[in-house]
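To keep things clear, I will list the structure first and then write my remarks on it.
Every protein chain of the complex appears in place save one, which is left out.
For reference, chains read A, B and C in written order, and residue numbers begin at 1 within each chain.
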Amino acid sequence: MKKLKGKIPVAILGATGSVGQKFIELLSNHPWFEIKEVAASERSAGKKYKDAVNWILTSPLPEKIGNLTVKECDTNLNSKIAFSGLDAGVAGEIESNLAKAGYYVISNSRNHRFDKDVPLLIPEVNPDHLELVKTQSYKGAIVTNPNCSTIGLVLALKPLQDKFGLEAVNVVTMQALSGAGYPGVSSLDIVDNVIPFIGGEEKKMETEPLKILGSLKNGKVKNLILKISAQCNRVAVLDGHLETVQIKLKKKASIDNIIKEWKSFTSIAQKLKLPLAPLHPIYYLEQEKYPQPKLHRNLDKGMAVSIGRLRECSLFDYKFVVLSHNTVRGAAGGAILNAELMLKLNYFNSIK
Amino acid sequence: MKKLKGKIPVAILGATGSVGQKFIELLSNHPWFEIKEVAASERSAGKKYKDAVNWILTSPLPEKIGNLTVKECDTNLNSKIAFSGLDAGVAGEIESNLAKAGYYVISNSRNHRFDKDVPLLIPEVNPDHLELVKTQSYKGAIVTNPNCSTIGLVLALKPLQDKFGLEAVNVVTMQALSGAGYPGVSSLDIVDNVIPFIGGEEKKMETEPLKILGSLKNGKVKNLILKISAQCNRVAVLDGHLETVQIKLKKKASIDNIIKEWKSFTSIAQKLKLPLAPLHPIYYLEQEKYPQPKLHRNLDKGMAVSIGRLRECSLFDYKFVVLSHNTVRGAAGGAILNAELMLKLNYFNSIK
Amino acid sequence: MKKLKGKIPVAILGATGSVGQKFIELLSNHPWFEIKEVAASERSAGKKYKDAVNWILTSPLPEKIGNLTVKECDTNLNSKIAFSGLDAGVAGEIESNLAKAGYYVISNSRNHRFDKDVPLLIPEVNPDHLELVKTQSYKGAIVTNPNCSTIGLVLALKPLQDKFGLEAVNVVTMQALSGAGYPGVSSLDIVDNVIPFIGGEEKKMETEPLKILGSLKNGKVKNLILKISAQCNRVAVLDGHLETVQIKLKKKASIDNIIKEWKSFTSIAQKLKLPLAPLHPIYYLEQEKYPQPKLHRNLDKGMAVSIGRLRECSLFDYKFVVLSHNTVRGAAGGAILNAELMLKLNYFNSIK
Partner (left out) sequence: MKKLKGKIPVAILGATGSVGQKFIELLSNHPWFEIKEVAASERSAGKKYKDAVNWILTSPLPEKIGNLTVKECDTNLNSKIAFSGLDAGVAGEIESNLAKAGYYVISNSRNHRFDKDVPLLIPEVNPDHLELVKTQSYKGAIVTNPNCSTIGLVLALKPLQDKFGLEAVNVVTMQALSGAGYPGVSSLDIVDNVIPFIGGEEKKMETEPLKILGSLKNGKVKNLILKISAQCNRVAVLDGHLETVQIKLKKKASIDNIIKEWKSFTSIAQKLKLPLAPLHPIYYLEQEKYPQPKLHRNLDKGMAVSIGRLRECSLFDYKFVVLSHNTVRGAAGGAILNAELMLKLNYFNSIK
């Protein structure tokens, strides 16, 4: 890849949506990738991006991107790497078609997450799963990242699974509004309220970790055997999913043991100094009222997970609180980190 | 008691606080009790109530109460029944002193909840515990109601404990701002935020149900043996504590079995038609996004508990969501219901 | 009208929308009217109302209404009185057609508000404008109520215009979310935010009062000549529009003069004891931090206007703060009050 001669051109699929916008924000000054194309539905195609989009982020829309003409999500795209923030209603087929045609689709959509040959990837957790790509029949490839509520949980669990083994995981979430997209949750439903239901979310949290924490053998992922129970709630927070977690471990571990594993946890993403990789994937906060969405969601570029309140539990072994930024670590940022890892590990070889 | 000749005079202790105000609101048109005295700290004593209080409720301060002169919380009170919304910092001693002097103290404070001879009372759950009063050495008596986050949980559990037996209970709360009193939680701490910690709350939820669901034998309460694990969070909701609950039962029960027990649950409070008793202590709501604080906290005068989303759990047997109004059912309303039961069961005999 | 033999049957147009739902809530126990039909768009027609509606109110959907089959908004309706909460996109034609066919359309929609022969009616302000109906060429009639942000302002101005004359009015609003309908404002746009723009709202506030406060002469309304400047903002409040108002008067008036006019203000609606008429159309609150949406929007059934903070202004004569409930007084409740007045004044004569 002629990276040295300049940045690698990339396209954003579903560019006008909320995840698409976050891709644009996070990639606008990226050292390796450069957004050259934005693609969306027929309705937007042909317009200037700034006229097609209802920009909802607090950082201003980069002028250069605003002046791009929106394209359709098809094989007329010139960029061979496409970040997908497509709606699940259309993502499945569009992504397959692009991969067949030789594109590398780095997707935040849920459609292909459980395809046997598609990695459900978190660079700090299962970088070896990237090898699945080699078993794909696509000329290009599809790589996915997990659901926004899964990723904080799995990052917190990974070092404990490695060191002590997990026997049971119970999680109750208080999820941010941005997780529902835009316009998403009506203000009339959430001011002075909590909604104790998010469609499909509990199943995602109970199944995705099993694949992510599974082991790769002979080109196949064998899911981890682990019972997870999840309950998901929507609260009046803009960004940042907070989760109360209870765990039962296979081996005995003290509070100090656990905190030590979290604090010392690092991975290939840190080793390779991937641009969006947090310095530390996990921060343990000592104050008993921490972590809090407003205070800690942006820690370490919004890519780190904050944990607090580790204490003994009468029903499980331990309970604690996890926070992660749902649209950064849990969506666009996570997908970009996947692409950074792929680049460093030469998974974009064919792009020349 | 010369009830027939008119209403029974009562005093409110801690009348200027948030619970005190709720006592005033809920008693202002009560068919049996009439507020004749309001008492508070030295700082307020001597002033007209309307000048001493920072009235925070949405219903207007009743004019008659506003013109009462605030008294001190001592044995100069004429009313023999005193509802206590006193701060825990002072409630312990004041309440003991009044009980010694012959007053009936119906308290919402936590100080005497675990006294061996003091009932921790929910009329629908453990009305028989009222007999503990007879073992008190006070000339009067002290009766307490549980913490605002306990009461919704225990009401939901009671019919299941009776029918199927409880083996384990796991609860995660999303609690309303009014639970912290006034001024309580700073707006800077909760707008766009969740606080995953409420001082002392988890211990209360893990211990109070054991006494309430305990059995009375030979004038003593034998606590229920049951493991409860609680995690408590503060969310940006004005009123109404929402709780996600998981249970393991001793006997097998289907979803229909459980819903039937909840829907048919009734008690002496309903039988005696106590003025503040809800028609049904428990409502089961079928919509999967229910219950919600804003929509259901005021159900049945704010005295009922709303339950929804009963479903199987991979770690426990079942999980569901409970909602109750924390300052009505969970505080002032609960205490008044206790007094109503005491009146009907002739516990105020000596007041003549 | 055979009122004595029972209630008068009415239909709700746009019954599934947010205003339609409020009509149902406020009419569900009405002493004179009874909802017999609910009508909505083709998409909903044919379904049971409870299956067609996404009920968003805190009071439960009355069972009887829930079981009605949704009809289309056409002349197959049996009820001769129709309350319209129709969207402005379709209200114009549907309402005209019904009126031509002999229906009495009591509309909350903006489409016909400025028709020369249609009253823009507030019973406490311009009951005489009802006579315009007699000039309508319809077999039935159309009567409208003003925009939700107009009505609080005009009620506050009316007694001052009558007594002192108005020379200039300046108003800045902080409007509630329910004013935008459902789903209306996205939570992502309003949590931790204010939106200083509401499409079309400022023009409505600057023009509607001129017609309402105009004088009826020879069957025509002559608009009041008065300069009004309005600035409209959306804030994170569920219900209740708060407005800061500045006025210049033609005659000299003291603060006491003005408050006296407000406090003593009454009208034919109070005299006739219309069911939804507030005891007092205007309440003046003495505390300098009042009125507040959360505390005072429900005053007097949500049909009264709360005013506070009257004080001198260096640019105008006086400034003050007005609050009114936008979906009760400002929409469904206002329309019902119009119908109540029409019934008492025999405007529904033909319905026998």
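As a working rule, a residue touches a chain if its C-beta (ideal position, glycine included) is under 8 Å from a C-beta of that chain, and two chains touch if they have at least 3 such contacts.
These numbers were taken from a predicted model, which means no experiment stands behind them.
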Selected from B:Ser44, B:Ser178 or B:Gln292 as touching the chain missing from the view: B:Ser178
Chain not shown: contacting residue from B:Ala45, B:Val90 or B:Val191: B:Val191
Full-complex contact with the absent chain, from C:Ser44, C:Asn170, C:Ser267 or C:Ser324: C:Asn170
Residue in contact with the excluded chain [from C:Ser28, C:Gln246, C:Thr266 or C:Asn298]: C:Gln246
Hidden partner interface residues of chain C, rising order: 168, 170, 172, 174, 191-197, 206, 227-229, 231, 233, 235-238, 242, 244, 246, 288-295, 308-309, 313-316, 319, 321
Chain B, residues in touch with the chain not shown (by the definition above): 56, 177-178, 182-192, 236-238
Contacts of chain A with the absent chain, listed as residue ranges: 58, 191-192, 238, 294-295, 298
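Basically, only the chains that are shown with their structure count from here on.
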Between chain B and chain A, distance of the C-alpha-averaged centres to the nearest whole Å: 43
Geometric centre distance via CA averages, chain C-chain B, whole Å: 40
Intercentroid distance (Cα basis), chain C paired with chain A, Å: 48
Touching two or more other chains - residue numbers and ranges from chain C: 191-192, 238
